[in-house]
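Omission of a single protein chain aside, the complex is shown with its protein chains in their original locations.
On to chain A.
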Amino acid sequence: MFNYTFHWNQALRALPQMLDGAVVTLQVAVLSMVIGVACAIALTVFRLSGSRILGGIATTWVEVARNTPALFQIYMAHFGLGNFGIHLSPYTALLVGIAFNNAGYLAENFRGALKAIPDTQARAGRSLGMTSLQAFRLIVLPQMLRVAFLPATNQMVWAILMTSLGVTVGMNTDLAGITQELNARSFRTFEFFALAAVIYYLIAKAVTLAARAFAWRMFRY
């Protein structure tokens, strides 16, 4: 039917190299999630602050992050910021782009989670003499993060998948980048990318399962 010989050996021999790339992929994803969660909490506070300007910033951020492609956001970080004389390395640009995207989606998750927490919780905190920031930090935030945990793990999986976009801005140390380099050297496109797909799949599954186990352990009561 087709005269193409698969050379899986060649791909398997590159496996250690690709696993190194997978570590970088995970690293970028985790960092982008940490930054994303921090920014999303800030955006949530902005929205709750009642200030027009802060609320406007938060809404703009969320809507732009949710209504433009992630690839566009990474391009913006990589090429767009060049106009201001800021030249980010592919790694930083990728990280900034994904973190921006994560923050937008997470802020929206947090907003949904906030609705699940009764107003009375914050009010009870205030009645105990907490300042409004204390009530938010000690009463509302922990409950909000708990409700938002599962959607956030979905976002984590998205972040892992999004790291593959780094290759379009010249990232060559993550899984997609290394695969692309190996491919450029050997033209065994199908074998290398199939192996990369398997690794991505396993990472995504492992993260989902780990998150589920963690949630089961932590939020059982």
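The definition used in the following text is that a contact is a pair of C-beta atoms (placed from the backbone, for glycine too) under 8 Å apart; a residue touches a chain by one contact, two chains touch by 3 or more; residues count from 1.
The definition used in the following text is that contacts and distances are computed from a predicted model.
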- Note on the structure: By UniProt, of "Penicillin-binding protein 2", "Phenylacetate-CoA oxygenase subunit PaaI", "Polar amino acid ABC transporter, inner membrane subunit" or "succinate dehydrogenase", the chain left out is "Polar amino acid ABC transporter, inner membrane subunit"
- Selected residue (touches chain absent from view) among A:Arg13, A:Arg66, A:Arg185 or A:Arg212: A:Arg66
- Task: Sort through A:Cys39, A:Ala58, A:Leu95 or A:Val167 and give me the one touching the missing partner chain.
- Result: A:Val167
- Note on the structure: Note that chain A touches the absent chain at residues 1-2, 4, 63-64, 66-72, 75-76, 79-84, 157, 161-165, 167-168, 176, 179, 189-190, 193-194, 196-197, 200-201, 204-205
